[in-house]
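Contents: one structure, followed by commentary.
Just one protein chain is left out here, and the rest sit where they should.
Chain lettering (A, B and C) follows the sequence in which the chains are written, and residue indices restart at 1 in each chain.
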């Protein structure tokens, strides 16, 4: 497999810790804090948006998984597999043992996704580029077919219900559970987002990201590129799993559509839209995507795909850094102006 | 301890945040309702006609002054945009869009998602088209009603018609879409057949994937096997492709096709669907309904619909008409029963219990488990030359009461208990065309 | 003298019709600097590739510290203490110079940490020192694609040094480096290697460098070593002047 010279432009959202004007950085950090505060306030300020945010955060966690892989220059067209496996793991658990606790369901889902990713990962980490993407696609489609075929167990295309789990032992009503889910998602978003950023900067994360630029050198550092890729692959799948099982609980039902290839492509789509390689971009992208999709399908039912497609084209052609790139350049301009005034 | 505090905090927060829900019995300016349907994707062959029909019917109702002077305002949600978009838009419509009643949905999967959601949101939901029999057999619902039959009576009527018109067949093969409907309908059909005519041999079972563009291999095999009867509960493009390809290769001349959903494809199949095949309509739905075709309201609507869309009506149009008839019927009943200007939600729910209403077909009654009891129309295809496509002859309309799984029983278990006598005992009306 | 640090026995490899390694047998002893010279296409890089496991010979063996490493992949050979610098620098192009070294040292120490900021690892000072040594301290925080070819070569060598190898194989270490700096760099480099008791093999075209910094010189041609001796012996050999130096000049 050749290391291509024109590697994916996924550094857009990456700000090297050493560089970058510090006023801009602090202004941006402030923006993120305001953003998180706004997300926390949504259920009270704009309850009608709560569900949109719930879905966006769950999907954003999945996109975060795809973002991890993009950092190694790899793109998977089958990561919905892990989104779906986790959701089904949760649903099967709830069916087998009703009134299981919410935390157990979450853990079961993530465990399912992680185990599956080790199994699939051992195979796919031998491949790069298009082959890597296509093999992931093949595995997700195989799982999809299995879900459809074994309909006695999986409910086929109709899927299976993921009953509302208990929360620390108490059965909650619909609205309370929705609230819990929402704030757990906020916590997961912040916590896992923070962890992923740390991971990117950590020794293991850096070794993983060198897959993108130079596997030869990596090999000559005494590191197995496959192992390095596997570490990120499993992380990415686990993140997708968190997103998937949370989405399953939010929806109350899981269907094979979770695994369908268009879902995988959609996650890559959102990752690039938000700013490929950027943690914040994953969530920002997911929010914008869900909003456009929801409102476009309501107000422009016939052309919502067209609107999304056009949106993506504009981003790629005119703002390759994605939404995060646009934000950063806005802040850069502002802080440059300030700097000039000194 | 911790959880208690948390729960209390959450509840307090909720209480302060939730808008006060008032059950205003005052007459609203308009009655807002929402309807989910496939406006995109393969199932839009059902969704788009249903939407067009609903729009016409509501226009007609509003032209006559609405319900007790209140006009109806309908908004649609595209089921084709995916489950998230569907549920979030459904919730938005109910929680902040002011929708009083929801009509959902076409997909059985979506019905399974939405039924508990409607219960949680406490919004009356009329399941207007989905076929799964599981909903009321697995759970009790207060807010969810089904204004049409489900898969069980639809399949039993087909079996009954087949046994009455072609009692001597020996072999059968099935070609169904590979998803829940295809599998479930075959489960019911084959179980019923085994119970009523145990000597029939199933020679092949095919479940090509949903949306399959090619059935050549299946058709080759069926030609080699030469079964007496070929069942397919497929619909839309899949059914069209299968029947067209089978017709091109002469399979329609050697086997009798049993197509419980073909009423919705008659126009598109044109000359491909030759004489002598069994066609169903998921209820008593047929644009030449033998009992209704001379009625003034029926004719007027058919004309309106054809002018608007250029097509003849198919069963989702009838299903939409039933849901809207149930809606108006329930409001009118609640208003009359309680002698109010406008009913509260509880009064509306009470009116829906046991309601009888009539759309474009025969009257439908809601049972105590909220399942509608709908009669079933089945016929045999014939190319008369009057239309550029097949119409029906030897039509039977079966009594829905006898075909519907008794309250509290599970369909498959109940169907297993039936026997050959069931077909003889069933009451039906017969029409030449 | 003790046993050889690296020994090859009868290495053969062919690419199509070309024999790139033609029964190569040689020993490299600890503590020595061996320069390999020879015309283009003589098989010098191929030899380094076989020694580091990148290419598998169709015949023959490579022994490191007396143990057969022929079937091992490069990373296993690196683990045994063989580092490599490349003719075309193999760097992590999206990382800064310092980060490149930090990644190398993380790999060397097998760091498994997933939360700690890599730039804060204890070896940071050591790596800064290494950068300083190769004269790249001022570009520590520059992303390496923005550096000159010469600087990238030096970073590439620094990465190899960061691994603290027992044997360092370098492919034209000073090509691309400004000629005014070549000697000072080599002086520091060889000094550091001697100090750390690292054995080295370097492919070199600049006879001035060979003359000044190699303990021994091996002459390559047609896929095999033709001559071996001290710089003085080799550089005055008429065949070498005709075939190698002549071509370079």
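Couple of notes before you dig in:
Criterion: a residue touches a chain if its C-beta (ideal position, glycine included) is under 8 Å from a C-beta of that chain, and two chains touch if they have at least 3 such contacts.
Methods note: contacts and distances are computed from a predicted model.
The subunit not displayed here is recorded in UniProt as "Amino acid/amide ABC transporter membrane protein 1, HAAT family", chosen from "Malonate decarboxylase gamma subunit", "Glutamate synthase (NADPH/NADH) small chain", "Formate hydrogenlyase" or "Amino acid/amide ABC transporter membrane protein 1, HAAT family".
Per the touch definition above, the residue from A:28, A:308 or A:327 contacting the chain not shown is A:308. Only one of B:214, B:306, B:341 or B:386 touches the chain withheld from this view, namely B:214. Contact with the chain that does not appear here is found for just one residue of B:178, B:263, B:284 or B:375, B:178. Touching the chain that is not shown, out of B:42, B:66, B:97 or B:363: B:42 (per the contact rule at the top). The chain not displayed touches subunit B at residues 39-42, 44-45, 48, 178, 205-209, 211, 213-214, 216-218, 220-221, 223-224, 236-238, 240-241, 244-245, 248-251, 268-269, 272, 311. Summarising the interface, subunit A meets the missing chain with residues 1-4, 6-10, 70, 73, 75, 123, 126-127, 129-131, 133-135, 137-139, 141-142, 145, 148-149, 216, 261-262, 265, 268-269, 272, 276, 302-306, 308-310, 312-313, 316-317, 320.
The working rule: only the chains that are shown with their structure count from here on.
Within the contact network of the assembly, the step distance from subunit B to subunit C comes to 2.
Most remote chain with respect to subunit A, judged by CA-atom centres, is C. Centrality annotation: A (chain centre taken as mean Cα position, compared with the mean over all protein Cα atoms).
For the pair subunit B and subunit C, the distance between mean C-alpha positions equals 76 Å. Distance between chain centres (mean CA atoms), subunit A to subunit C: 42 Å. Within subunit B, no positions touching two or more other chains are listed. The residues of subunit B lying in touch with subunit A in their complex are 2-3, 6-7, 10-11, 13-14, 16-19, 39-40, 76-78, 81-85, 87-89, 91-92, 95-96, 107-109, 112-113, 116-117, 120-121, 132, 178-181, 183, 209-210. Those residues of subunit C lying in contact with subunit A across their complex are 52, 73-76, 78-79, 83-84, 86, 90-96, 98-99, 102-104, 106-108, 111-119, 121, 141, 143, 159-160, 163. Interface residues of subunit A, counted against subunit B in their complex, comprise 43-44, 47-48, 51-52, 55, 59, 145, 148-149, 151, 155-159, 161, 167-170, 172-176, 179-180, 247, 251-253, 255, 257, 290, 293-294, 297-298, 301-302, 304.
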